[in-house]
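Note that one protein chain of the assembly has been removed; the remaining protein chains are unaltered in position.
What follows is subunit A.
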C-alpha cells in the first residue's frame, strides 16, 4: 500500500514523470488489449490479407494518436506555437523539443503492440497462409486434383482450426509452425532495430549541442510548470472571488455591514508574518469581471517577459511590443463586461499624461519618494519606485498599452 502511494507520489512529482507513467500504462493497456481482443481471421481468400495486415498496422496508429490526445503537452505545444509574441520571445527550439518528446513517448505503445502481434504470429498466419509454397513441405503440387482456385480457398482456411478441410493435402500444424516461425523472426528483428535506434539516439545525442539541449529542456519544463501554476492561481482566485461576492451579497440584502468584527480581529493579531493569506491577498487586486477578463486575455495575447522584478523596481526590459491593434481587438471581443473598455482607455490617457508631465519636471530634483497605489490592475506591485517607473514611461514615450497596464495607475503621489 505504501509502495503504491510512494510510486503515485513520484510519478506526480513532475510532469515528465507523470507522462512516463501514462506511457507505461498505455503500453500495458496495449498488451492487455491484444490478449483480450478476439483475433478473427475471416479465412476467405479475398479478405485474409487485408485483415491480417490491418490488425498489424491500424491499432498502432490508434495508440500513437491516443498518446497525442492524452498528453497534456500537446496543447501547451500548440498554445506556445500559436500565441502572439507579446512581451516574450518565442523559441522554436523549445517547440521542437516538446514535439520530439511527445512523439517519442507516443511511439512506445504502438511498438509494444507490433512486437506482441509479431511474436504471437496470428496476424502473419492470416495474411500469408495463401502464399505458402507447397514444395517446402515436400508435397506434390498437382497430386490432389484440386484447381488453383480451390487450392487457394483451402489454404485460406489454414488459420481457422475448425473450418480447415485440407488435412490430407497439407498438415495444418506444419504450415502454422512454419509461418509462426517466420513471424517470430520478424518480431525479434523489429525489437532489435528499435532498441538499437533508441540506444544510438540516447548515447550519441550528448555529442551534439548539449548546452543548447539543456537550455531547451529547462524552458520547456518552465512553460509547463508556468501553465499549471497559472491554472492553480486562477482557481484560488475564483474561490476567493466567489466567497467575497457571496458575503457581499448577504450583507447587501441585510443592509448591515459586518465591519466591526474585522476591525477588532485586526487588533488581536500581532505577528504579521504568520498570518495566513486572507481572501483579499489571494485576489491580488483583481476585483472585477472585466479586470479578470483582461488578465486572462493578456495571458495569451501578450505574455509577460521572462524577467522577475525586484520589489520596488519596475521592469524596463521588453522583448516585444503589444500593438494598439491587439488592444483594440480585445476591446471588441470581450463581450461579457458590464462596462465598456473605452472607459478604461479614456481613464488611462487622462492619467498617463499628468503622470508624465509631473515626472519629467520632478526627475531633475532627484525625486524619489512618490508612492503609487494600485487601482484595479493585474499583477502589479503595490508600491513602485517612481524614478524607474517614470523612466519606463520616458523610454518608451507612450509605450505599449501592455506596459502601461503593468505600471501602477497614479491615484495620488506625494513629494519628498
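Worth a mention:
As a convention for this text, a residue touches a chain if its C-beta (ideal position, glycine included) is under 8 Å from a C-beta of that chain, and two chains touch if they have at least 3 such contacts; residues count from 1.
Note that in this section contacts and distances are computed from a predicted model.
For the omitted chain of this complex, the UniProt record lists the protein as "Calcium homeostasis modulator 3", which is one of "Calcium homeostasis modulator 3", "RalBP1-associated Eps domain-containing protein 2 isoform X2", "Cell cycle control protein" or "Nitrogen permease regulator 2". Note on the undisplayed chain: of the listed residues A:31, A:53 or A:66, the one touching it is A:66.
When the missing chain is restored to the complex, the residue among A:89, A:177 or A:288 that touches it is A:288. From the options A:79, A:131 or A:173, the residue with contact to the chain not on display is A:79.
Seen across the whole complex, the unshown chain contacts subunit A at 1, 4-5, 8, 37-38, 40-44, 47, 51, 54, 58-59, 61-62, 65-66, 68-69, 74-75, 78-79, 81-83, 160, 162-163, 165, 234-235, 238-239, 241-264, 280, 283, 287-289, 292-293, 296-301, 330, 333-338, 376.
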